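If you scroll down you'll find the structure; I have some questions about it.
Heads up, one of the protein chains got dropped from this complex, but the rest are sitting where they should.
Chain nomenclature is as follows: A and B, assigned in order of appearance, with residue numbering initiated at 1 for each chain independently.
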Amino acid sequence: MKFNNYQTLKQIAQLINAEYIGDDNFEILGINEIHVVEKGDIVFVDHPKYYDKALNSAATVILINKKVPCPVGKALLISDDPFRDFNKITNHFNPFIAAKVSISNSARIGENTIIQPNVFIGNNVSIGQNCVIHPNVTIYDNSVIGNNVTIHANTVLGADAFYYKNRSEGFDKLISGGRVVLEDNVDLGASCTIDKGVSGDTTIGKGTKIDNQVHIGHDTKIGKKCLIASQTGIAGCVIIEDEVTIWGQVGTNSGITIGKGAVILGQTGVTKSVLGGKSYFGTPVSESREKLKEMAEIKRFLKSRKNS
Amino acid sequence: MKFNNYQTLKQIAQLINAEYIGDDNFEILGINEIHVVEKGDIVFVDHPKYYDKALNSAATVILINKKVPCPVGKALLISDDPFRDFNKITNHFNPFIAAKVSISNSARIGENTIIQPNVFIGNNVSIGQNCVIHPNVTIYDNSVIGNNVTIHANTVLGADAFYYKNRSEGFDKLISGGRVVLEDNVDLGASCTIDKGVSGDTTIGKGTKIDNQVHIGHDTKIGKKCLIASQTGIAGCVIIEDEVTIWGQVGTNSGITIGKGAVILGQTGVTKSVLGGKSYFGTPVSESREKLKEMAEIKRFLKSRKNS
Partner (left out) sequence: MKFNNYQTLKQIAQLINAEYIGDDNFEILGINEIHVVEKGDIVFVDHPKYYDKALNSAATVILINKKVPCPVGKALLISDDPFRDFNKITNHFNPFIAAKVSISNSARIGENTIIQPNVFIGNNVSIGQNCVIHPNVTIYDNSVIGNNVTIHANTVLGADAFYYKNRSEGFDKLISGGRVVLEDNVDLGASCTIDKGVSGDTTIGKGTKIDNQVHIGHDTKIGKKCLIASQTGIAGCVIIEDEVTIWGQVGTNSGITIGKGAVILGQTGVTKSVLGGKSYFGTPVSESREKLKEMAEIKRFLKSRKNS
């Protein structure tokens, strides 16, 4: 999430009432989660195990719960609860505003785009030209939709990431300040759910076609010209490269990568990253040729045993 | 389902035109299905195999298709079709009333609760304080929602149980007269479906967080501080104890129990009750350590065979 205008280190420190190390006027451009952080961004870290990763990341400002030496050219915000203060910053720059109407006045809708009845379109949504948005679709604030996009009925773009911190008093939600981005020529089936990014974008690449009841988690990047069949669930922070084909009821772990042109057979659980250009099957995932051979060998062995 | 005021045995017998054994003024407090029946309730039974179970249950009145000896302190309603007459009673005390408006005038909505556009809220629904109900959500009659609850877009609370009697002329539906109850601090993702109880409540415990496209069946009780990931389906009459974690695309049989603190890995089919404090994987369900060891042993054996 980028701020509309840059903020100074001092301004952010005052907002969250934190000590800081760095110049008062140190410029901050946005706030992001560790998976997607960029230069100019704040990142947060609250566990010693991840201090080094955060301090050495692309982040320029580290919101941290210990006074550590400040890396050269960076700044620190010292907080007793970085998670809480990360949420405070997100909420300040991207507050949830209740809708007054079904289609926000701040939504920008391109020429020849058809919005069917009972659709909800939130604040600052942008929709390109020649799109069809079918009935009962929900599009949360800040979503970005390209040209020639079709979204079938009852699909939801931009619900919150499923991302909680386990505290003794209950789960504490990381507030999602990111967006959903659909590039040109994307088709989405009915009753899909595409979650917004925690701080970055969840992106569906140009020309990708998605069937009904598919779930796509937060901050996931899906490439161009992919096909994803019905009832597949892609977890958060996944990278799917171009021209991947995924059949029905597939699931994935979070944070994995599926290489270019891979084919994932139905009901597979993609438990780890897989290379492109091959076909995969089973849970845990294997190359489909190997998995099917293994299954045939077992059957053969059991039969031979019975006959002997 | 409890009646608003107690009914007498004679009143109920007249309603369904049934013979009865017991005092005219015998007090009846409600009507419930065998899984959840309580003292003061009517239960129904129409198969000799289950007569004893019904007669010895907590139920005070047994709606039955045979004249049997009446247990002490209880009463009997004799019917040629207890299923039909159970439906007649449910319908009489909890009739379906067509909605005139999107948000019923009888709904009670707490302070600081935000209802986004295109939401449907049925009769006698109660929603607490500081909730957010996102667009295109459907909340059926009589649902009860606590404080600080978030429900994402297009989720459905309170559709009917999937519960049919197979008759020669077609399936006959058991009419659902129960409710959905969400306790405080529950979050529900987008496009979830939580069915109402047949006669009792389907309950999601305090602080439990549920991801997108999750299905929860009728009369299921989910404990406090559980996490349930996307596209999981929990059948009817299931008990999930506190602090259970369920990953994506898990399914369960009906009527089972998942013990406190259990972890169910992705795509598992929970085919029987499992103890708390352990991790489970596979269909049929096994402890995940055992299942993964078994899979590794098979691979090793096939490899050794090939090499020999």
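In the analysis below, contacts are C-beta pairs under 8 Å (C-beta built on N, C-alpha and C of every residue); 3 or more make two chains touch, one makes a residue touch a chain.
Bear in mind the structure is a predicted one, so any value in this text is a computation, not a measurement.
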Touch criterion as defined above, residue of B:Pro71, B:Gly110, B:Gly251 or B:Gly276 at the omitted chain: B:Gly251
Candidates A:Gly110, A:Gly266 or A:Pro284 - the one touching the absent chain: A:Gly266
Positions on chain B where the hidden chain makes contact: 96, 98-99, 101-102, 118, 120, 136, 138, 140, 154, 156, 159-160, 162, 164, 170-171, 173, 191, 193, 195, 213, 215, 217, 231, 233, 235, 249, 251, 253, 267, 269, 271, 283-284, 294, 297-298, 301
On chain A, residues whose C-beta touches the chain left out of the figure: 114, 116-118, 132, 134-136, 150, 152-154, 185, 187, 189-191, 206-207, 209, 211-213, 225, 227, 229-231, 248-249, 266-267, 295, 298-299, 302, 305
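Convention: only the chains that are shown with their structure count from here on.
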Degree value of the rotation bringing chain A onto chain B, based on Cα positions, nearest 5: 120
Chain A and chain B: spacing of chain centres that average the CA atoms, whole Å: 32
